[in-house]
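Shown here: the complex without one of its protein chains, the others still in place.
And now, subunit A:
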């Protein structure tokens, strides 16, 4: 399944060469028909995250302070970890900024 993954707010620093956008091909976990968010998170951890995985995941979900957006919509509105992904979906992981005065 072809997905576009984007990382922002500093999360890109955890990836190789800090590249923000990744076009990827992810297969469902054995026995499942579709790729679920839960499966995507572990795929990202094993395939894209190069350092400090604890800055991306906590337990089986993202760490506090990370917003996940599926096709520009908060994943909380789409089922969270159980959200099913479709071909060509865009998933954005963004860390909140606290910013600058």
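We adopt the following convention: a contact is a pair of C-beta atoms (placed from the backbone, for glycine too) under 8 Å apart; a residue touches a chain by one contact, two chains touch by 3 or more; residues count from 1.
Keep this in mind: contacts and distances are computed from a predicted model.
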Protein name as given in UniProt for the chain not displayed, "Nucleotidyl transferase domain-containing protein", "Acyl-CoA N-acyltransferase", "SCO1 protein" or "Adenylyltransferase and sulfurtransferase MOCS3": "Adenylyltransferase and sulfurtransferase MOCS3"
Full-complex contact with the absent chain, from A:24, A:55 or A:81: A:55
Touching residues (missing chain, whole complex) on subunit A: 8-10, 20, 51-52, 54-55, 63-67, 69, 72-74, 76-77, 92, 94-101
